[in-house]
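Take a look at the structure set out below.
For this depiction, one protein chain was excluded, whereas all remaining protein chains were kept in their positions.
Right after this comes chain A.
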Amino acid sequence: MKLLLIKHEELVGKISQKIIEANNIMREEIFQQVLSYEGPFCDVLRRNAEVARTKDLPLCQDTGFVEFFIFIPFNAIFERPIQESCDEAVKKVYSSKPYRYSIVTDPLYERKNTRTNTPSICHIFHWDEEKVQIRLLIKGGGSENLTTLFMLSPTAGEEELMGKIIEHVARHGSKGCPPLRVGVGVGGSADKAMLLSRLALTYSLSDVNPDPRYESLERRISEKLNQLRIGFQGLGVGPTIFSVHVLQAPTHIANLPVAVSFDCYLSRIGVVEVEPVRIESR
(Lines give C-alpha, C1' and ligand atoms only; values in the text may rest on other atoms or scores of the structure.)
Protein backbone atom coordinates (compact mmCIF):
# COMPACT_ATOMS: atom_id res chain seq x y z
CA MET A 1 0.00 0.00 0.00
CA LYS A 2 0.99 3.60 -0.41
CA LEU A 3 2.23 5.51 2.64
CA LEU A 4 2.62 9.26 2.92
CA LEU A 5 5.50 10.65 4.95
CA ILE A 6 5.16 14.05 6.58
CA LYS A 7 8.44 15.72 7.47
CA HIS A 8 8.69 17.20 10.96
CA GLU A 9 10.96 20.07 9.89
CA GLU A 10 8.64 21.10 7.10
CA LEU A 11 5.64 21.10 9.46
CA VAL A 12 7.47 23.20 12.04
CA GLY A 13 8.75 25.66 9.42
CA LYS A 14 5.40 26.20 7.70
CA ILE A 15 3.43 26.42 10.93
CA SER A 16 5.90 28.92 12.45
CA GLN A 17 5.66 31.19 9.44
CA LYS A 18 1.85 31.14 9.50
CA ILE A 19 1.71 31.86 13.26
CA ILE A 20 3.80 35.00 12.73
CA GLU A 21 1.71 36.10 9.76
CA ALA A 22 -1.56 35.60 11.70
CA ASN A 23 -0.26 37.59 14.68
CA ASN A 24 1.36 40.49 12.80
CA ILE A 25 -0.48 41.00 9.52
CA MET A 26 -4.09 42.10 9.51
CA ARG A 27 -5.90 39.95 6.93
CA GLU A 28 -7.09 41.90 3.90
CA GLU A 29 -10.81 41.26 4.46
CA ILE A 30 -10.46 42.49 8.06
CA PHE A 31 -8.39 45.50 7.00
CA GLN A 32 -11.15 46.53 4.59
CA GLN A 33 -13.66 46.42 7.46
CA VAL A 34 -11.36 48.51 9.66
CA LEU A 35 -10.91 51.05 6.84
CA SER A 36 -14.65 51.48 6.44
CA TYR A 37 -15.17 52.01 10.17
CA GLU A 38 -15.62 55.63 11.20
CA GLY A 39 -16.09 55.78 14.95
CA PRO A 40 -14.37 55.93 18.34
CA PHE A 41 -10.67 54.92 18.14
CA CYS A 42 -10.86 54.30 14.34
CA ASP A 43 -7.60 56.24 13.96
CA VAL A 44 -5.80 53.93 16.39
CA LEU A 45 -7.17 50.71 14.85
CA ARG A 46 -5.99 51.75 11.38
CA ARG A 47 -2.59 52.79 12.61
CA ASN A 48 -2.29 49.50 14.49
CA ALA A 49 -2.35 47.47 11.27
CA GLU A 50 0.43 49.64 9.85
CA VAL A 51 2.63 49.61 12.96
CA ALA A 52 2.31 45.84 13.45
CA ARG A 53 3.27 45.15 9.83
CA THR A 54 6.20 47.53 9.63
CA LYS A 55 7.62 47.05 13.13
CA ASP A 56 7.24 43.26 13.31
CA LEU A 57 4.91 43.57 16.31
CA PRO A 58 1.76 41.57 17.10
CA LEU A 59 -1.59 43.26 16.39
CA CYS A 60 -2.70 42.40 19.94
CA GLN A 61 -0.72 41.86 23.13
CA ASP A 62 -2.80 38.74 23.73
CA THR A 63 -0.98 36.49 21.31
CA GLY A 64 -3.30 33.78 22.48
CA PHE A 65 -3.62 30.09 22.88
CA VAL A 66 -2.66 28.58 19.51
CA GLU A 67 -5.32 26.13 18.37
CA PHE A 68 -4.77 23.76 15.44
CA PHE A 69 -7.25 21.78 13.37
CA ILE A 70 -5.19 19.21 11.52
CA PHE A 71 -6.57 17.19 8.63
CA ILE A 72 -4.37 14.24 7.78
CA PRO A 73 -4.49 11.51 5.14
CA PHE A 74 -5.50 8.17 6.66
CA ASN A 75 -2.29 6.62 5.36
CA ALA A 76 0.06 9.33 6.62
CA ILE A 77 3.02 8.69 8.85
CA PHE A 78 4.78 11.36 10.86
CA GLU A 79 8.37 11.65 12.03
CA ARG A 80 7.27 13.02 15.39
CA PRO A 81 3.90 13.21 17.20
CA ILE A 82 1.84 16.03 15.64
CA GLN A 83 1.42 17.74 19.01
CA GLU A 84 5.19 17.89 19.32
CA SER A 85 5.64 19.47 15.88
CA CYS A 86 2.96 22.08 16.62
CA ASP A 87 4.39 22.87 20.06
CA GLU A 88 7.89 23.18 18.65
CA ALA A 89 6.64 25.77 16.17
CA VAL A 90 4.79 27.71 18.88
CA LYS A 91 7.77 27.63 21.22
CA LYS A 92 10.16 28.74 18.48
CA VAL A 93 8.00 31.71 17.48
CA TYR A 94 6.92 32.86 20.94
CA SER A 95 10.43 32.76 22.37
CA SER A 96 11.95 34.79 19.54
CA LYS A 97 9.26 37.42 18.83
CA PRO A 98 7.89 40.12 21.16
CA TYR A 99 4.87 37.94 21.88
CA ARG A 100 3.26 37.05 25.18
CA TYR A 101 3.49 33.80 27.08
CA SER A 102 -0.15 33.40 28.09
CA ILE A 103 -0.37 29.75 29.10
CA VAL A 104 -0.30 28.55 32.71
CA THR A 105 0.26 24.97 33.85
CA ASP A 106 -2.24 23.99 36.51
CA PRO A 107 -5.52 25.84 35.85
CA LEU A 108 -6.92 25.96 39.39
CA TYR A 109 -4.05 25.99 41.86
CA GLU A 110 -0.55 27.13 40.85
CA ARG A 111 -1.37 28.82 37.54
CA LYS A 112 2.36 28.96 36.84
CA ASN A 113 3.30 30.33 33.42
CA THR A 114 4.88 27.68 31.16
CA ARG A 115 7.04 30.40 29.57
CA THR A 116 6.84 28.79 26.15
CA ASN A 117 3.17 29.51 25.33
CA THR A 118 2.76 25.74 25.00
CA PRO A 119 1.05 23.36 25.03
CA SER A 120 -0.98 24.31 22.01
CA ILE A 121 -4.38 22.75 21.36
CA CYS A 122 -4.37 20.14 18.58
CA HIS A 123 -7.45 18.57 17.06
CA ILE A 124 -6.66 15.81 14.57
CA PHE A 125 -9.03 14.56 11.89
CA HIS A 126 -8.56 11.95 9.15
CA TRP A 127 -9.63 12.82 5.66
CA ASP A 128 -9.50 11.29 2.21
CA GLU A 129 -7.03 13.71 0.63
CA GLU A 130 -3.35 13.18 0.00
CA LYS A 131 -2.16 16.37 1.68
CA VAL A 132 -2.08 17.64 5.23
CA GLN A 133 -4.10 20.76 5.96
CA ILE A 134 -3.63 22.70 9.17
CA ARG A 135 -6.10 25.42 10.06
CA LEU A 136 -4.87 27.56 12.90
CA LEU A 137 -6.51 30.03 15.22
CA ILE A 138 -4.72 32.50 17.49
CA LYS A 139 -7.30 32.56 20.23
CA GLY A 140 -7.32 35.47 22.66
CA GLY A 141 -8.57 34.95 26.21
CA GLY A 142 -11.11 37.78 26.12
CA SER A 143 -13.22 36.38 23.30
CA GLU A 144 -12.68 32.86 24.68
CA ASN A 145 -14.51 33.80 27.88
CA LEU A 146 -17.65 34.38 25.78
CA THR A 147 -17.82 30.71 24.76
CA THR A 148 -21.08 29.04 25.69
CA LEU A 149 -23.06 25.83 25.30
CA PHE A 150 -26.84 25.44 25.15
CA MET A 151 -28.36 21.99 25.48
CA LEU A 152 -31.67 22.79 23.81
CA SER A 153 -34.75 20.62 23.81
CA PRO A 154 -34.79 18.40 20.68
CA THR A 155 -38.11 19.99 19.72
CA ALA A 156 -36.64 23.51 19.74
CA GLY A 157 -36.59 25.30 16.40
CA GLU A 158 -34.42 27.94 14.81
CA GLU A 159 -36.21 30.81 16.59
CA GLU A 160 -35.29 29.39 19.98
CA LEU A 161 -31.71 28.75 18.85
CA MET A 162 -31.38 32.32 17.55
CA GLY A 163 -32.97 33.75 20.70
CA LYS A 164 -30.36 32.09 22.91
CA ILE A 165 -27.45 33.38 20.82
CA ILE A 166 -28.83 36.92 20.60
CA GLU A 167 -29.46 37.11 24.33
CA HIS A 168 -25.93 35.92 25.02
CA VAL A 169 -24.26 38.37 22.63
CA ALA A 170 -26.42 41.27 23.86
CA ARG A 171 -25.21 40.60 27.38
CA HIS A 172 -21.54 39.81 26.79
CA GLY A 173 -20.64 40.98 23.27
CA SER A 174 -18.89 44.20 24.28
CA LYS A 175 -16.25 42.27 26.24
CA GLY A 176 -14.91 40.17 23.37
CA CYS A 177 -13.40 42.91 21.16
CA PRO A 178 -16.24 43.25 18.64
CA PRO A 179 -17.05 43.13 15.76
CA LEU A 180 -17.06 39.44 16.60
CA ARG A 181 -16.93 36.36 14.46
CA VAL A 182 -19.40 33.78 15.65
CA GLY A 183 -18.90 30.03 15.26
CA VAL A 184 -21.95 27.87 15.93
CA GLY A 185 -21.79 24.08 16.29
CA VAL A 186 -25.23 22.48 16.06
CA GLY A 187 -25.83 18.81 16.88
CA GLY A 188 -23.45 16.00 17.73
CA SER A 189 -22.69 15.59 21.41
CA ALA A 190 -21.79 18.57 23.60
CA ASP A 191 -18.07 18.19 22.87
CA LYS A 192 -18.61 17.63 19.13
CA ALA A 193 -20.78 20.76 18.91
CA MET A 194 -18.09 22.74 20.73
CA LEU A 195 -15.35 21.48 18.43
CA LEU A 196 -17.42 22.40 15.36
CA SER A 197 -18.09 25.89 16.74
CA ARG A 198 -14.34 26.46 16.95
CA LEU A 199 -13.50 24.94 13.58
CA ALA A 200 -16.13 27.32 12.17
CA LEU A 201 -14.00 30.28 13.31
CA THR A 202 -11.21 29.26 10.92
CA TYR A 203 -13.29 30.11 7.84
CA SER A 204 -13.15 33.35 5.83
CA LEU A 205 -15.83 35.99 6.27
CA SER A 206 -17.32 35.11 2.87
CA ASP A 207 -17.48 31.33 3.48
CA VAL A 208 -21.05 30.07 3.85
CA ASN A 209 -22.62 26.75 4.82
CA PRO A 210 -23.21 24.64 1.67
CA ASP A 211 -26.69 23.64 2.90
CA PRO A 212 -29.07 26.49 1.89
CA ARG A 213 -31.13 26.09 5.09
CA TYR A 214 -28.05 26.60 7.25
CA GLU A 215 -26.76 29.36 5.00
CA SER A 216 -30.04 31.15 5.57
CA LEU A 217 -29.72 30.53 9.32
CA GLU A 218 -26.24 32.08 9.27
CA ARG A 219 -27.61 35.12 7.47
CA ARG A 220 -30.56 35.52 9.83
CA ILE A 221 -28.39 35.26 12.95
CA SER A 222 -25.99 37.82 11.42
CA GLU A 223 -28.78 40.28 10.74
CA LYS A 224 -30.25 39.93 14.24
CA LEU A 225 -26.87 40.28 15.92
CA ASN A 226 -26.02 43.39 13.93
CA GLN A 227 -29.30 44.95 15.05
CA LEU A 228 -27.83 44.95 18.57
CA ARG A 229 -25.57 47.79 17.45
CA ILE A 230 -22.79 46.93 19.88
CA GLY A 231 -20.28 48.07 17.27
CA PHE A 232 -16.49 48.26 17.13
CA GLN A 233 -14.98 48.25 20.64
CA GLY A 234 -18.53 47.90 22.03
CA LEU A 235 -18.91 51.65 21.53
CA GLY A 236 -22.02 51.52 19.35
CA VAL A 237 -20.66 52.37 15.88
CA GLY A 238 -20.18 49.90 13.01
CA PRO A 239 -21.07 46.22 12.79
CA THR A 240 -21.50 44.07 15.92
CA ILE A 241 -20.33 40.95 14.12
CA PHE A 242 -18.43 40.31 10.90
CA SER A 243 -19.82 36.85 10.20
CA VAL A 244 -21.62 33.80 11.54
CA HIS A 245 -20.51 30.30 10.54
CA VAL A 246 -22.66 27.31 11.40
CA LEU A 247 -21.45 23.70 11.23
CA GLN A 248 -23.96 20.94 11.88
CA ALA A 249 -23.69 17.24 12.77
CA PRO A 250 -26.03 14.31 13.43
CA THR A 251 -27.26 14.16 17.00
CA HIS A 252 -29.17 11.96 19.50
CA ILE A 253 -32.99 11.86 19.53
CA ALA A 254 -33.02 13.46 23.00
CA ASN A 255 -30.50 16.21 22.25
CA LEU A 256 -29.96 19.46 20.41
CA PRO A 257 -26.57 20.80 21.51
CA VAL A 258 -25.72 24.32 20.34
CA ALA A 259 -22.19 25.48 21.07
CA VAL A 260 -21.16 29.04 20.35
CA SER A 261 -17.55 30.24 20.11
CA PHE A 262 -16.41 33.76 19.40
CA ASP A 263 -13.36 35.36 17.86
CA CYS A 264 -12.33 38.99 18.22
CA TYR A 265 -12.33 41.47 15.32
CA LEU A 266 -8.72 40.69 14.41
CA SER A 267 -9.67 37.15 13.30
CA ARG A 268 -6.13 35.84 13.47
CA ILE A 269 -6.41 32.67 11.42
CA GLY A 270 -4.40 30.87 8.78
CA VAL A 271 -4.26 27.72 6.67
CA VAL A 272 -1.10 25.70 6.04
CA GLU A 273 -0.83 22.82 3.58
CA VAL A 274 1.95 20.25 3.52
CA GLU A 275 2.58 17.86 0.65
CA PRO A 276 3.79 14.46 1.86
CA VAL A 277 6.56 12.32 0.42
CA ARG A 278 4.99 9.23 -1.21
CA ILE A 279 6.41 5.87 -0.18
CA GLU A 280 5.35 2.55 -1.77
CA SER A 281 5.48 -0.42 0.59
CA ARG A 282 4.46 -4.02 0.25
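Here is the rule we go by: contacts are C-beta pairs under 8 Å (C-beta built on N, C-alpha and C of every residue); 3 or more make two chains touch, one makes a residue touch a chain; residues count from 1.
In this section, contacts and distances are computed from a predicted model.
Missing from the rendering is one chain, named in UniProt as "TRZ/ATZ family protein" (options: "PTS fructose transporter subunit IIC", "Molybdate transport system ATP-binding protein", "TRZ/ATZ family protein" or "Cysteine desulfurase"). Within the whole complex, the absent chain has one touching residue among A:Glu167, A:Asp191, A:Asp207 or A:Glu223, and that is A:Glu167. For the options A:Ser96, A:Ser153 or A:Ser189, the residue in contact with the chain missing from this view is A:Ser96. Contact with the undisplayed chain is limited, among A:Ile6, A:Leu59, A:Met194 or A:Leu217, to A:Leu59. Within the entire complex, the positions of chain A that touch the omitted partner chain are 40-41, 43-45, 47-48, 50-52, 55-63, 96-102, 111, 113, 115, 141-142, 145, 167, 170-171, 174-177, 228-231, 233-236, 264-266.
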